[in-house]
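Every protein chain of the complex appears in place save one, which is left out.
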Amino acid sequence: MTLLSVRDLRVGFGKPGHETEVVHGVDLDVAAGETLAIVGESGSGKSVTAMSINRLVDYGGGRILGGAILLDGTIDIATAPEAALTGLRGREIGMIFQEPMTSLNPVLKVGTQIGEIFAKRHGLSGRAVRTAAIEALERVRIPDAARRLDQAPHQMSGGMLQRIMIAMALAGKPRLMIADEPTTALDVTTQAQILALLAEMQDETGMGLIFITHDIGVVAGIADRVAVMQKGHIVESGPLDDIIDRPQHPYTRHLLEAVPHFRWGSAARQDTVRRPETRSAQALSVEDLSVRFPVGGGFLRQAQGYVHAVDDISFDLLPGETLGIVGESGSGKSTTARAILDLVQPTGGRVSGADGHAVQMVFQNPNASLNPRMDVRTLLSEPIIAAGRRVDASALDRMRMLLHKVDLPEDSLTRYPHEFSGGQRQRICIARALMPEPKTLVLDEAVSALDVSVQARVLDLLVDLQRDFDLAYLFVSHDMAVVERIAHRIAVIYAGRIVEMGDARSVLSDPQHPYTQKLISAVPTIERRRVEFALDTEEVPSTLRPLGWQAPPQHWQDHGPDHRFVTGSGA
Amino acid sequence: MQYFLRRLAVFPLVMLGVSVFVFVAIRLVPGDAITAMLGTEGGMLTPAQREALAAYFGLDQNWAVQYLRWLGGLLTGDLGISVTYGQPVLDIILERFPLTLQLALMSMVVALAIGLPAGVFAATRAERPSDLIVRIFAMVGQSMPNFVVALLAIYILSVGFGVLPTMGRFIPFTQDPLGNLAQMILPAIALGTAFAAAVTRISRAAMLEILSEDYVRTARSQGFSQSYVIWRHALPNALIPVLTLSGVEFGYLLGGAVIVEQIFALPGLGRVVLDAILQRDYALVQGVVLFIAFNFLLVNLLVDLAYAAIDPRIRYGGRK
Partner (left out) sequence: MSVLSALMRHSAGRIGLVIIVIFTIAAILGLLGLTPHDPLAQDRLARLQPPGGAYLMGTDLFGRDILSRLMVGIGQSFVVALLSVGLATLVGTILGLTAAWFGGLWDGVAMRTMDVLLAFPAILLALLIVAILEAGMTTSIIAIAVVYTPIFTRVARGPALSLKTRSFVDAARTFGSSRLYILSRHLLGNLVAPLTVQVTLALAWALLTEAALSFLGLGTQPPNPSLGLMLSDSRNLMEMAPWMLIFPAAVIMLAVLGFNLLGDALRDIADPKSRRALT
């Protein structure tokens, strides 16, 4: 029996009578207990489609222009009046969203927000509300649930909040759940937990699940059937294996081929430069780098402790080589990058090879890294002016050469950042970083803000530039699939310390440290279908340490010629 | 709590700065107080009489000593003696302040009672004709100075209805509550109009922004009705900017009282400060200005406390 069937759904935005149609005749079917994944890039209309199913799109300025959304084959949601919809939302159709941090009301306690569902929708009152709320949290494996009820959302981590969101969505006992990119804002190990939880809840309740995502790796892990969306159309749909193994539509093939997918090291680069005899010619060397931030101190007040954001990190980098630094949010990977360029003050350690303009940086968000009031020529001139040189003919020649290298038209010089796409802006940032002829580029999540198909092209460009200029790259990223494509070597960073480092292929295919293993097993990949992710709610330890705390020494163990990891309690 | 203690610690510091500023400012006035007080008769005083008078009012010491003496007095509730009234400054303030406070509070009630519902109403009907009408009223209201509203109101009442607001004789609330309210309502409206307009605009803007927040979408996905979503989920968040505005505008109300009390001939603190400035009554100006600043700071302290009550992000500190 089909739980939900959508026929020829068309949705538009704008003034009544003058709508711009963004969803052009979509057909979908979801049965009870089934997971349908809708996959597409930004602007494909996948979120609008999802929000149309419970008509939340009405509140975003959208309107259903045609088609039918049939629940149980009888109720047409597309034409239902608002009064009927409030009865359906929450009870028949639950929804969870992308940003758990902003999806809960910041001024209300978590317990209030779950409790009101039981009070309003199930008529509970008094102690029964609280008991029900505690049960709801325990169901999604939140430890110490009673205490959590009295906390405010901002006191919890993103993963915890997303589990609370799931608990809230389940509280109304819906038969259909819509999950709109529920794991995109989360770390990869947290993502695995959320996917596992959703699968478990689906087994328990037999609800249908519509899962919206841009990540085809996640689709492989969770979906029974897949619909691929592009520009408001479903271009292909069918059972999971058919879509991934036998894609028919060119766009589906593009998503599967052009986008980086994680391959356990088999896609790692082969042009390895590290040989024993080349070790003398380092481009960059970092020894025992530490960064600490005081906490609890203030004006004329002694700090109460320190966040050990980075503790005793050491590595080196050869010309033409990429070291990928991977870790989750808060691990200290970005702080490491920033400390090398003195953007944060290191509290200890030595960095050699970063004198003058030898190291340059490319930042995560290309929109924020370019001053919107400057044209490209002024932007590219800045490193020259900073070095005290004149912007002369040779400088202009270098600008043109670099713009050519990063595949931007020569007339870009007189244009402003807002005239370029996100990918093009990141190319401008790369060209600017190359202006002072650096030996090393630090790339801090440099492709993370880009659409998946743009990522691949920028990665290819970076590989070409590395060869042409013999550049060393320090590539910081949370995305294992991306790192696999660009790194020769990988350092895994956990709670401020490197726990495993070595040849990319070896580290990714044969991880030794428990954290690396956990990280890699959590990475979604199209080769693993309908995975049973382990439901592990352990949180990353805090790097906030008391005064005078010393990091315990790490014990390294070799695993092959260029691969070592930390053993024992120093982990 | 820590947040509130920190706020509490800043309070005396700013107050100290305010007292220095007021004290120094007054001493920059050209001419001396005795001459200003007595006018031409001041010229007929013998030097001894002048000195005796100066000593009586504490004007013979150097500035630092005068300041410390004055500050010491402040802490014991002694604000000095007014030259023009021949009365302790604190007595004058305590006698006149209730009227000004009543005026400010009534204006605030008028402003919030009109502005908040109007702003929320307009936000829920964004871009429809009713929203446009509210916005035009708010825009015009914000551009009306209190003295213009006061004069136009008096004109309309006297010409249109042939009634004149009671002036000259103040009716205390304790004697005749209805008479008092009838006398005060027009000044309160004149003072509160621009404030009401500002509340309307800010609550509308805040509400509009909040209605597009993710957590409002979450509440809607739970099937809660529009009115529940607005009053339970959106309004507490929208109150935060309204609260900020109210703190700032309270100072505007105390300042505006100077003008409105003048127009309606109300014997409040605003009248006192205006007269004191014109009379160069050092002690009185100092005392009143300081007292008003103190109250303004106190209200903003209460606003900070109210923030913490509304917003747990402030109560428990920021995200780690």
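The letters A and B name the chains in turn, as written, and every chain counts its residues from 1.
Just so it is clear, a contact is a pair of C-beta atoms (placed from the backbone, for glycine too) under 8 Å apart; a residue touches a chain by one contact, two chains touch by 3 or more.
What you are looking at is a predicted structure, and each value in this text was computed from that prediction instead of being measured.
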{"item": "Touching partners, among the displayed chains, of the absent chain", "value": "A, B"}
{"item": "Residue of A:287, A:382 or A:510 touching the missing chain in the full complex", "value": "A:382"}
{"item": "From B:53, B:216, B:254 or B:283, residue that would touch the chain that is not displayed", "value": "B:254"}
{"item": "Residue in contact with the excluded chain [from A:97, A:363, A:494 or A:515]", "value": "A:363"}
{"item": "Residue touching the undisplayed chain, where the options are A:17, A:123, A:372 or A:546", "value": "A:372"}
{"item": "Contact footprint on chain B, counting only the chain that is left out", "value": "10, 13-15, 17-18, 21-22, 25-26, 28-29, 139-140, 142-145, 147-148, 151-152, 154-155, 158-159, 201, 205-206, 208-209, 212, 251-256, 258-259, 262-263, 273-274, 277-278, 280, 285, 289, 292-293, 296-297"}
{"item": "Touch residues of chain A, complete complex, unshown partner", "value": "299, 338, 341-343, 357, 359-361, 363-365, 368-374, 382-383, 385-387, 429, 432-433, 436"}
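FYI, only the chains that are shown with their structure count from here on.
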{"item": "Chain A-facing residues of chain B, complex", "value": "211-215, 217-226, 228, 232-233, 236-237, 310-313, 315-316, 318-320"}
{"item": "Residue ranges of chain A touching chain B (in the complex, touch as defined)", "value": "54, 56, 59-60, 82, 85-91, 94-95, 97, 99, 102-109, 116-117, 120-121, 152, 154-155, 165, 168-169, 172, 544"}
